[in-house]
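Mind looking over this structure? Questions follow.
Note that this complex is displayed minus one protein chain, with the remaining chains in position.
Per-chain numbering from 1; labels A, B, C and D assigned in written order.
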Amino acid sequence: MSQYKQAIDKPYTLTVGVLLAVTMLIPLGNLLTDSDSALHFSAYIVSLIGKYLSFALLALSLDLVWGYAGILVLGQGAFFALGGYAMGMYLMRQIGSRGVYGNPLLPDFMVFLNWQELPWYWLGFEHFPYTLLMVFLAPGFLALVFGWLAFRSRVTGVYLSIITQALTYALLLAFFRNEMGFGGNNGLTDFKELLGFNLQSEAVRALLLLITGLSLLGALLISRWIVNSKLGRVVTAIRDQESRVRFLGYRVELFKLWIFVFSAMLAGLAGALYVPQVGIINPSEFSPLNSLEIVIWVAIGGRGTLYGPIIGAILVNYAKTVLTGLLPEIWLFSLGAVFVLVTLLLPDGVLGLVRNKLWSSTQPLPVSGVPKP
Amino acid sequence: MLKLSALQQYYGASHTLWDLDLQLNTGDCLCLMGRNGVGKTTLLKAIMGLIPVQDGAIIYDGVDLSRAKPETRAELGIGYVPQGREIFPLLSVEENLKTGLRAAGKRGIKTIPDSIFEIFPVLKQMLKRRGGDLSGGQQQQLAIGRALVLNPGLLILDEPTEGIQPNIVSEIGDVIIRLNKARGIDLPRPAPEDIGEIHQAIVRIQRELGVTVLLVEQKLAFARKVADRFCIMDRGRLVADGLMTELDETMIKRYLTV
Amino acid sequence: EDTIKVGVLHSLSGTMAISETTLKDTMLMLIDEQNKKGGLLGKKLEAVVVDPASNWPLFAEKARELLTKDKVAAIFGCWTSVSRKSVLPVVEELNGLLFYPVQYEGEESSKNVFYTGAAPNQQAIPAVDYLMNDLKVQRWVLAGTDYVYPRTTNKILEAYLKSKGVAAKDILINYTPFGHSDWQNIVSDIKKFGSTGKKTAVVSTINGDANIPFYKELGNQGISAENIPVIAFSVGEEELSGMDTKPLVGHLAAWNYFMSVDTTKNAAFIQQWHDFIKNPKRVTNDPMEAHYIGFNMWVKAVEKAGTTDPEAVQKAIIGVEFPNLTGGVSKMLPNHHISKPVLIGEIQGDGQFVTVWQTNKLVDGDAWSDFLPESKPIIADWTPPISCGNFNTKTKKCSGQNFK
Amino acid sequence: MIANTTIQESGASQPLLAGEIDSRHGPILYLEDVNVSFDGFKALNHLSLYIDSGELRCMIGPNGAGKTTLMDVITGKTKPDSGSVYFGQTINLLELDEPAIAATGICRKFQKPSVFDALTVFENLELAMHADKRTWPTLFYRRNAEQNERIHNVLDTIKLTSLSKHPAGILSHGQKQWLEIGMLLMQEPKVMLVDEPIAGMTHQEVERTAELLLSLQGKHSIIVVEHDMEFVRSIAQKVTVLHEGSVLTEGTMDEVQNDPRVIQVYLGE
């Protein structure tokens, strides 16, 4: 439509293409070839990429609220973790009587803390469809209640950021409590099966990766459709001049709420995809620092671009994987330096660089090309 | 006093000011005119150092300022009243005025001159109110007052009458004329024993020095009243200039109407 | 060149780096020494160090990386229980070996994990016995950080105390979050609880960073070891080296090793450590000894099996004995725990412990506590015919990893 | 001449309308005894004002008289301490918030031009366009040919066609003024509140603005605040003078201009 949108179309297409290739190639390679084939990837690679893609989805979800709606959520990890816990609870229930104490109903951690019955909120999680619903509803509902309160009272800017941080911090402390019935610090682990399939089997891993990749692609397509819709523009307008939008007759709080809840649900989905692939969900996912890191991924990739955060999340996490193995003693120096340098040298994130070099568009860009008010 | 030569300015890839030359003599009151978006504000910002220029020179009192910091320009006595007022919204009126005292202090001004309150009495009434709470017109007065704290040698005004009530507009006109023709702030009435040649000399020097004014203004009547020279811009270039009296209908038709 | 790789999986950054970095160095030292002795099976050992950064999922990822990419023969690592829980499915899936050197809550026995730290019966129970019998303690504060290890330990202790006739009103249980730093109320409560005239003691399962402010507050509120002794299970020489020990003098800790124990083996170990780390002031501690024992047992088992193949090592290591640093000979038991002496020490002004009590023989680590009703019937035995980490002696069924 | 092509029938098609505006008894906007104070300072002082349906009302008064505050009250930005504000006979504006008031058909141009910098000029207009402004319909909204044309007409009117694909952030001050006027046109309001529309415009543009406003009267009720007397004279029928938060006088331009009080506090000379 407008010229600058064309400018972002190219990297967007590229991102979609690469993602599609990766998500199809690796799982299909693993499903269709023998283990000694060149197209066969180790479980390590598969689960690593699966994890990156879940994080990418998480980053994408944050970009919607932060990049487009200007709501700097410092508690996005809370929604991710809730989705993850929902999935974790399902996986726990799937263990059934194969737990160490052989209790058919209660997860192990409840048995040795003398719980007599399953708490009510664990009911239903033995059913996958219910779980799937909760993966979206649990974070969605929290976002709805929280957002409704906050947006209605016109809490904005750092105030909103900090109370989202307070939210995730409170949840962190709550989930740490063993009385909450979510396994305390240890969280939920020792998963065995998903829908009756062995989680440790190669095929299931490959399929999980495929599903994660497709979810990410789907989310990217939908998100792009949303930000290019009029709603997307209203939301962008809210980011820049919230009060002005009200006078045009839009209910700012509802628009914010809409995008906030949608983003929370995406984050929940990311969490649900993440958990079976890494094999653990624990309250530290609620830690404010984790949420802060998500912000970093988005910023590194380039906010307000949708594909930037995806690349940011993958790059940062890949860097982590490599550096923690390669320079275990001093990798924080390098990561810290990378963060500083990217900010100083690449104001539009890594993607800004790529975009400027490859597509040297003279058009100002939607977010940072214009001086902020 | 101020000499611009071959000034070039770009916003990213778009060329906003083209090879601009302009000369302002001490005591001049020059009105810069032109349609919307031709680059008037941009030029003023460049003179103030708020945006970088790519090429060309800005000579003020013989010093090349084209790479100098805005702070330095303020210290040298360039006062700036921006379009859109740019009041410090959370500072009180008094504090807004005080922001200029550091630069003014370099030239011996330690407190806010009372004359500013004579010119804009409303500021005195609202001394403790936050700048951002003032009405649009009050803010404009504050913006001019703030620039005057610097006791400027060159005063740059970007559409100073915007949103100002008519009687104040004409007062602002008078103020500009007064500043321009005489060195602004009236001297205190001399004690009888001081009356003499020295005092006379000081007054004369001040009158001759007068504040040089560079004004952007759309309102013809106002421009005609205060300025003695005009200068018309079109698409980043200077296209005409002359004495205010020479500004005729054909020129207006050609450059100022759409 | 052909080497045998050994994975070292300890956090070098993040909250746990405080404790775990030392263990990484310990492993490097042990491997270094083994290489000086000629390596293993004629090959050199090579340490592969990674940093799981105190991030639990990252522990799993790194474990997988070590086993798949680096093909390590064994992993020495983890500190917190949750990091172990995170790594567990990975080592089980890939049939790796993990040596876990920290005291923990028990209730676990995996075919692929060797628990060289203390089980609750090798630390908590003897400590309480000491307080009850020697110090005549009648009132008990069980203070811990809110996570599995303290929770489980305290459950075991509560059951144990009650079985010894302690009334419920004489037990005060308190949990605080990780890194808790404001102890004013809790210490004040402890003071009140302990001022009734009956001898009171605090059994502390407070973890890591929370200890410094806790002891500071104890000192400042005037609780000395003479009135209300505190016995800790997570405060060792290394933790003390970061504290102002003046107000701590006389408080207690229960471990299986103290740096101050005067044996030639220990002196040599300390000397070796100081040489390796190039700092004569560095202390040694219990988990270091656990790695020392664990590593050497692994070496012996590999030599015995003639291969590093995990399956063979798992078989070979059971029954392997290795002298520990405090005088006894520890043995790898069929339940993958080891036998250890239990020592109780009093903190001295120089940050060392004086042993005031010790078991007269080694105590076998018990994976499944006899003081928890659900665990009582369960045993772990990785030798045939049971070959299972949680075998229910009542139902004769095996659950968990080798569930059939 | 301009507006005929751009402004369609308004009123009947308001989907979010809280009810028909009842202006049978004359005025469409009623403000009675409105008081607003800030930290003790009375910005509006027992102000009463009536605007008739289809009327073009000019509002003048010294800086700080309370003109902008008045608009803030009408549009719901500022809640008065006391008084009543009605739209037609039935809609109590004090019970509504900003979007609800906007939805009833009261729209506003701000004194300080406020457009959405990150959006293009085109998108700015599209956002303002009269439409169903709830979330889901906005999400699924598709522009039709007629709407497209309307936007283009307005672009022509405000002379920004060539810049339509540029982000509004790069516009000059005067261009932003025009864009805001364009956004106002797109909203097809019943009542337009126009705060200092011509600041920063050239003489000729001022004339065009005057023409535009004149062509809109009758269909819309308009309140214009301006300090440029020449401009006011060129459009004014009825002029209200505000002073220190209340109405000083009201009347035709001539009456007002010759009122000594107005001369003293406002016009000067």
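Rule of thumb we're sticking to: a contact is a pair of C-beta atoms (placed from the backbone, for glycine too) under 8 Å apart; a residue touches a chain by one contact, two chains touch by 3 or more.
Operating definition for what follows: contacts and distances are computed from a predicted model.
Novice: Looking at what's absent rather than what's present, what does UniProt name the missing chain, "Oxaloacetate decarboxylase beta chain", "succinate dehydrogenase", "Urea ABC transporter permease subunit UrtB" or "Protocatechuate 3,4-dioxygenase"?
Specialist: Spelling it out: the chain absent from the display is recorded in UniProt as "Urea ABC transporter permease subunit UrtB".
Novice: Among C:216, C:265, C:300 or C:315, single out the residue that touches the unshown chain.
Specialist: That would be C:216, which touches the missing chain.
Novice: Any idea which of A:46, A:86, A:106 or A:150 touches the chain not displayed?
Specialist: A:150
Novice: Could you tell me which of C:26, C:55, C:245 or C:339 touches the chain that is not displayed?
Specialist: Residue touching the absent chain, from the options given: C:245.
Novice: Looking at B:15, B:98, B:124 or B:178, which makes contact with the chain not pictured?
Specialist: Once the missing chain is taken into account, the touching residue is B:98.
Novice: Since one chain isn't shown, list which residues of chain A touch it in the complete complex.
Specialist: Contact residues on chain A toward the absent chain are 72, 146, 149-150, 152-156, 158-159, 162-163, 165-167, 169-170, 173-174, 176-177, 241, 243, 288-289, 292, 295-296, 299-300, 330, 332-333, 335-340, 342-344, 347, 368, 371-372.
Novice: For chain B, enumerate the residues touching the unshown chain of the complex.
Specialist: Touch with the absent chain occurs at residues 48-50, 69-71, 73-75, 80, 82, 86, 88-91, 95, 98-104, 130-133, 146, 150.
Novice: Which parts of chain C are in contact with the chain that was left out?
Specialist: These residues touch the chain not displayed: 12-15, 17-18, 21-22, 135, 146, 174-177, 179-182, 184-186, 188-189, 195-197, 209, 212-213, 216-217, 219-222, 225-226, 229, 238-239, 241-247, 250, 346, 348-349, 354, 356.
As a working rule, only the chains that are shown with their structure count from here on.
Novice: Using mean C-alpha positions as chain centres, tell me how far chain A is from chain D in Å, no decimals.
Specialist: 44
Novice: Would you give the residues of chain C that are in contact with at least 2 other chains, written as numbers and ranges?
Specialist: None at all.
Novice: What parts of chain D, by residue number, touch at least two of the other chains?
Specialist: 170
Novice: Give the list of chain D residues in touch with chain B in this complex.
Specialist: My answer: residues 38, 41, 60-65, 67-68, 111-112, 159, 170-175, 177-178, 196, 199-205, 208, 227-230, 265-269.
Novice: Where on chain C does chain A make contact in their complex?
Specialist: Per the touch definition, chain C meets chain A at residues 12-13, 49-53, 55-58, 60-62, 64-65, 68-69, 80-82, 85-86, 88-90, 93, 107-108, 146-148, 151-152, 155, 175, 177-178, 372-375, 378, 389-390, 392, 395, 397, 399-400, 403.
Novice: Mind pulling up the chain D residues that touch chain A in the complex?
Specialist: Spelled out, the residues of chain D in touch with chain A are 16, 75, 77, 97-99, 102-103, 107-108, 110, 114-120, 122-123, 126-128, 133-135, 138-141, 165-167, 169-170, 183, 187.
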